[in-house]
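Here the complex is missing a single protein chain, while all its other protein chains stay put.
Think of it as A and B in the order they're written, each chain with its own count starting at 1.
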Amino acid sequence: MSDTAIAVPGRVEVLPGPGPWLGALKGLWRFARRKPLGAAGLVIIVAMVVCAVFADNQLVTLFRRDDPLLAPYYYDDQDIANRLRPPSPSHLFGTDRLGRDMLSQVIYGARTSLLIGLSAVAISMGLATLVGTVSGYVGGRLDLLVQRLVDAWISFPAIVILLTGVQVAKEYAGPSPTTQSAAIVAVLGLVLAAGASRVIRGATLALKNNVFVEAARAVGASDMRIIFRHILPNVMPVVIVLATLQLGAAILAVGTIGFLGFGVPAPFPDWGRMLSTEGLLFMRAHPWLAVWPGLAIFLAVWGLNVLGDALRDVLDPRLRGL
Amino acid sequence: MWSYIVRRVGLLVPTLALVTVLVALLVRLLPGDAVEIIIGQYTPLTHGDREAVRRQLGLDKPWYEQYGEFVAGVFTGDWGTSLQSQQPIGRELARRLPVTFELGLLALLISIVVAVPVGVIAAIRQDRWLDYLMRGTAIVFIAVPAFWLGTLVVVLPNVWWGWAPPIHYESFFDDPLSNLYFMIIPAAILGLGLSGSVMRLTRTQMLEVLRQDYIRTAWAKGLRERVVILRHALRNALIPVTTLIGLQVPLLVGGTVVLETIFSVPGIGSYLVTAVNSRDYPVVQAVNLVVALAVVLSNLLVDVLYAYLDPRIRYA
Partner (left out) sequence: MQTREKQGWQRFLRRGLTRRQFLRAGAVGAAALAGSAYLACGEESAPSTPVAGAPGAETPWLGGLLRFALSDVQGRFDAQRFPTFTVQTFNSFFVSRLLKHISAPDDPNTEDLDLPPSDWYRPVPDLAKSYEVVDQVTYIFTLQDNATWHPVPPVNGRPVTPDDVVKAWEYYKSARPDRGVNLAAIDSMTVAGPRQVQVKLSRPFGPLLVMLASPSDLWIYPPEATNNPDLLNTTLIGSGPFILRSYQQGVMAKADKNPNWWATDDRGNRLPYVDGFEAYVIPDKNNEISQFTAGRLETMTVPSELIDVFRRQNPQAIITKTIANLLTIIFFPPAAYEANQPPFNDPRVRQAVSLAIDREALIQLASGGKGGKKHNLLNAGFIWYVDPEGPEMGDLGQFFRRDVQRARQLLAAAGYPDGIDTELHYTANAYVTAVPYYNPMAEALPAMLREAGIRARLVNHDYQSEWINPQGGIFFGGLRSGMAFALETPVPHPWNQFTNQFSDNPRNHSRIRDPEILRLIDQLGQETDFDRGRALALEIQRINARNMYYIPLVGPYGFGARQPYTRAYAAPTSYGIGSESTPYFQIDTSRQRL
């Protein structure tokens, strides 16, 4: 493997060093020095992941009540007597109109956004990698047909197909919050997959004519083996960069459909819904209701975008046009 | 050139066919009880029997007939009837499409006017603080949710100075100035959101071009920076940017969905949101189709333009 990989510019460099941890730290430091914006993005995303995982000791479950860990309160702990309080020591981000702690809701909101976003991106990247590599590698009529389908699919603007698709998927899902969220994940994943598959196909086409692929073919390796052993590892940088950027797009999309009223059902915290149901409506009187969830969406998307940009520059300079 | 266009249009045919198939599938994809629900929701209003609504959704026929009628309807301008209002959808689309089209066009112009100069400057000052600042800001505009920015614009100037955006839409042909004043604010918010990616691409293309031999030659000839950048580099760097602008069209339509509600713009987006909300599937179908067609056609236009600007493409 290593002998062939040299030929590929996008290959992740394995850093030599005394130990994997120290090496990784050194690598991170070098990344931060070279890409300060990207490093800032990384910090934001790590913070978000920490919030999402350690909000309470349920780790990643959304729909069960448990004791909060990192969040000061459980997300639906209400105290109507102390409703709509501005930020204070006991409620750092203030309280909403049910007297729920805004900070806790924003922290739990990270879990919602990441859970939905990551699952959608996982579907999207899995599908896109499959379609992109196979279509690109096999070529010919299959490629022509698949690409026309992709053409047709990306002609539908994301939000349009999301609203439509989420509504159709929810016809199947019923009112349960878990299945409704699954519906959002499925549609979002499908929406994101088309564009990504096109990029991965491009990368595959470039790899296909490389010497090492021809060499593998010459020694009689099967197509499957070539795709799995030679093409896939080498499109991974592309996949990583795409996944980062797509996660940003997914979080923004989750916020937007939440804002339009098609997102995760209440009371499960969702930044978009927090904004649409009270944040923006009461902005004049209680600005903190709009500031925190808005800032959370913004920081997450911004962080993922600058991180994605930086990763792209580091991992694969050819992808700059993305 | 012509053979390229013919080839490109040839590719369009299967794409369009697939688009219509996908849209036609929409209603068929609904589970049976959902159809019952939709029927139940409208039957008392239409006062007909269940079959009438099934007919209206086209579900009483075999799939190939349904599809045939659907496509025939598109060609004859019969886009179906809204379940909600019992009115022809085509008429409503004809009123709303130009509004969204104008909003999108304005937003596109704004994004180019903002993004291209910023992208060029960022490229010239690569990896210096001005570059970081500009790239950071560009991504800020990608990352700020449009509905958040839109509400800010509606609320803050009102609290500070008592200002409010214009109250209602005016057709461009009735009153161009009022129309532009009404459209410019949502268009600017939308345009800034798009400018981020245009700016990024302009920057990377500029970087690429600036490394080329002919630019080095231009520098060597002792030409001034302005001439090298504007006359030699930018022209070539912008060619791929046109493709990206084509790809922006779906994003544009997406952005209008949110902004139309905040600014009371009577376009396609607010029509879709209302229709999805009331499960008015014939309308949802029609809007999906018309928007997808617009995207496909604008991509064709951009590709042809691209080929015209960059002869290498035609022979690739």
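Here are a few things to note about the model shown:
Methods note: a residue touches a chain if its C-beta (ideal position, glycine included) is under 8 Å from a C-beta of that chain, and two chains touch if they have at least 3 such contacts.
None of these values were measured; they are calculated from a predicted model.
Although one chain is hidden here, its contacts on chain A can still be listed: residues 76-78, 80-81, 83-84, 97-98, 175-176, 261, 265-267, 276-278, 280-286. Contacts to the hidden chain, counted on chain B, fall at residues 34, 36-41, 43-45, 47, 82, 84-87, 92, 95-96, 151, 154-155, 158-159, 162-165, 167-169, 261-264, 266, 270-271, 274, 277-279.
Methods note: only the chains that are shown with their structure count from here on.
Between chain A and chain B, the centres computed from C-alpha atoms are 23 Å apart. Within the complex formed with chain B, the chain A residues making contact are 36-37, 145, 148-149, 151-161, 163-164, 167-168, 171-172, 248, 252, 255-256, 259-262, 272, 275-276, 280, 283-284, 290, 294, 297-302, 305-306, 309, 320-321. For chain B in complex with chain A, the residues that touch the partner chain are 11, 14-16, 18-19, 21-22, 26, 29-31, 34, 37, 132, 135-136, 139-140, 142-148, 151-152, 155, 159, 196, 200-201, 204-205, 207-208, 240, 244, 249-255, 257-258, 261, 272-273, 276-277, 279, 284, 287-288, 291-293, 295-296, 299.
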